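All protein chains but one are shown in place.
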Amino acid sequence: MAEIFIDNERFEYSGNVKVLQFILDNGLELPFFCYHPALSIPANCRQCYVEAGMPVFNKETNSYELDADGERVIRWFPKLMTACSMDAADGMVVKTHKTSELVRRGQKDVLEFILINHPLDCPICDQAGECPLQIQTYKYGPEGSRFEHKKVHKPKRIQLGPRVILDAERCINCTRCVRFTEEISKTNQLSIVSRGDHNYPSTAPGREFDDPYSLNTVDICPVGALTAADFRFKARVWEMASTPSIDITNGKGCSVDLWTRDNLVLRITPRFNEAVNGHWMPDAGRTAYTVHNENRVHKPHLKVDAGHVPTSWTNAVMTLAEKFAETRSGDILVLGSAHASVEDNHALASLLSTLGKGRLAFVPHIIDGAGDGFLLTDDQAPNTSGVRLLGIEEASADDIAGAAKKAKLVVILADDLVGRGVLKASDLAKAYVVALASNLHATAQAADLIVPVTTAAEHIGTYVNVDGRAQRTIPAKETAHVDRRVNLEMSMGRLDHFGTRFDNWVSDRNRVDCIPAWQYLSQVAAEACHDLGFADARDVLASVATYPAFAGLTYERMDAERGVTLTMEPIPA
Amino acid sequence: MSQTTYAFTPDELADVERIKARYPHHQSAVMPVLWMAQDKFGHVDADVQRLVAATLDLPESHVHGVATFYTQYFKEKQGRYVLDVCTCLSCHIGGGYEMLHYLEEKLGIQEGETTPDGKFTVKGVECLGACGYAPMMQITNDVFVNHLTTDKLDQVIESLKKDELPAFEPIPLVQNRA
Partner (left out) sequence: MSVDWKSYTPQLIPNIPDLHKISVYEANGGYAQYRKVLAEQTTWTPEAVTTEVKNSGLRGRGGAGFNTGLKWSFMPKPDGGPRYIAANGDESEPGTFKDRTIFEFNPHSFIEGALIAAYAMRITAVYVYIRGEYRSWIRMMEAAIADAYKAGHIGSNIHGSGFSTDMYVHSGAGAYICGEESSLMESLEGKRGYPRVKPPFPAQKGLWGRPTTINNIESLANVPLILQIGAQAYANIGAKNHPGPLLYGISGHVNKPGVYEFPSGMSIETLIHDVCGGMRNGKKLKAVIPGGSSTPPLRADQISGVTMDSDSLRTAGSMLGTAGMVVMDEDTDMVDVLWRISHFYHHESCGQCTPCREGTGWLEKTLHKIKRGDGEMRDLDLLLDLCTQMEGRTICALADAAAWPVRYTVTRFREDFEARCKSTIYALA
């Protein structure tokens, strides 16, 4: 083990270690901009300066030289060193701002330089509140400005691509975005153009930044130079609550954070997960926020003539229970969904198993060629593996279309089969169709009974990705039946902590009248005098964990380990 | 942007291959091929940059980044003759700005502009490496015209109007001059 001293504290390390990453890994602080653990090291911002030196080793005495006080003699490197690019060496002594006036001066000088041409955009800049430049200037920067000249002007408010807006004046040329397109997404769409203090990142002339991972550059941009077009001016970061969740748009299941304010999901950002997605997520997963906010089904609805009318939950529960009771087993087709959680699918299976009737199957949602070998998969659903591990029959679109035409009762769990072309509305014309749906999509519109269920933003659910990694969601959005302050697992934003129900910015409009699918199915079972024993999601998971594939799986484990990899063994017939 | 389609002839593409063969990695060819394109088309605007990127199988943004880094690549069409007058250090104290302003007045344009007839573009530039022969200028990235005076500038302009380029001026060590 080698030793390194940082601000007079001794640390041990092994292997090849860069000083900045080591400092961060040990919970110490050092300001930086251009460094990113997943990208190459350019050392161009110069913010991470430290003083460093090596002890003098005497080859003859085979020991370090000591001074009058018995301390090792240190030969200090003549210049401030950038910690991000400096390799730790055995015996190295490092001084940060905590113990070095020179380092403090160096940090302040760099920030002063960055700020001379940086526009005073904070009041209108989306980065405000989560801006490393703001934070580091506050902590390490100069007070006031000595710059009295005209700032350099560069392109501003440019639609760089369909989802990204560039403000070149704010850019500090850290090159994170350029390195991202070279090293991670490998589209090479960005380059720094021009020279000196007129430089800024850009695409080739006439080309858009339509990289399928373009919004990751918005995350890693340390200033407001790259911002999300969709999120522009919508909210300040301190107004939002953030909740850990999962990308439900494809089979990779990238770990994400859902940002909500007043129960609308305003944006989705990636959450670091070494085992699944690193620091990144595809743009397609971010635009999914609309699914949680728009076109929602509030209250159960019954079809009357050509349209739907709202009805009560009691009615919704009783109707399905009756339909199950009065329909022969061979005429019942129940469809689970790879878009729904393990809990929801398991509740469906448990219901049928208790009732002892009906065919349960699911149609995977896989588009060949849609995947790119990185974070986009052919599988368009987040839980295909989970449904398979539950042993639910996998069927083809043709099979199910044929079965639907012959069935008298069709129950569809959270899957827009009509919208994605598995079924036609006419296939469902004959049967009594019950759609458990979050949004009023084509399948819901074709249904006789629509039961509104929660989206992944509103419930605790387990999803198993294409690699067998089980992760779980936490509710970020309140439903009409859930109160954030009472549900201890839900996050509370600043407005939630310090606001009241009666503030202007709080409305109940965005709390959808829906419940988790497993809860509804539990009530249907109860109506038929069967107690599934599912009081909350934990009970459902405990029941799921009796399957060998899910043995030992708990929410605590998934939270602590950022997901659990299950062994994908085929279920015995 | 112009609608002209830019292309390399088969002979020129063979030249490109010869250029690539000089380096272990073909990316190095981007600078010589940008020069080739500029010598042929007079500039390397966005469309020419795309041609170079496609010819060398390099990302377009990369070629754009290279073209905008180096000042000698013209990002848009210039006048037939680009007069780069040095105004740096030795030329600065040797009358470089006077020569530049003389040309501006004579041709009726400001620095960076092109005459309406498309014949001349005038620019002030950084040190060209002819400090002992100040003031001086370069014509379209090629021949140096040294020891400028307003008379000499008059002569050069007249010659250029007839499309006669000034001859190269060999300047030996002072000790080796006749």
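Order of writing sets the labels: A and B. Residues in every chain begin at 1.
The working rule: a residue touches a chain if its C-beta (ideal position, glycine included) is under 8 Å from a C-beta of that chain, and two chains touch if they have at least 3 such contacts.
Just so it is clear, the model here is predicted, and its values are computed rather than measured.
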- Note on the structure: Only one of A:42, A:224 or A:251 touches the unshown chain, namely A:42
- Note on the structure: Of A:7, A:109 or A:378, the residue touching the omitted chain is A:109
- Note that chain A touches the absent chain at residues 41-47, 49, 78-80, 82, 85, 106, 109-110, 112-114, 116-117, 146-150, 152, 172-173, 191-192, 194-199
- Message: Contact with the hidden chain only, please: which chain B residues?
- Response: 22-25, 27-32, 34-35, 58, 62, 65-66, 69-73, 87-90, 92-94, 126-134, 138, 141-144, 168, 170-176
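Please note the rule applied: only the chains that are shown with their structure count from here on.
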- Task: Indicate the whole-number Å distance between the mean C-alpha point of chain A and the mean C-alpha point of chain B.
- Result: 51
- Note on the structure: Touching chain A in the complex, chain B uses residues 1, 46, 49-50, 53, 59-65, 68-69, 71
- Item | Complex contacts: residues of chain A adjacent to chain B | 181, 188-195, 202-207
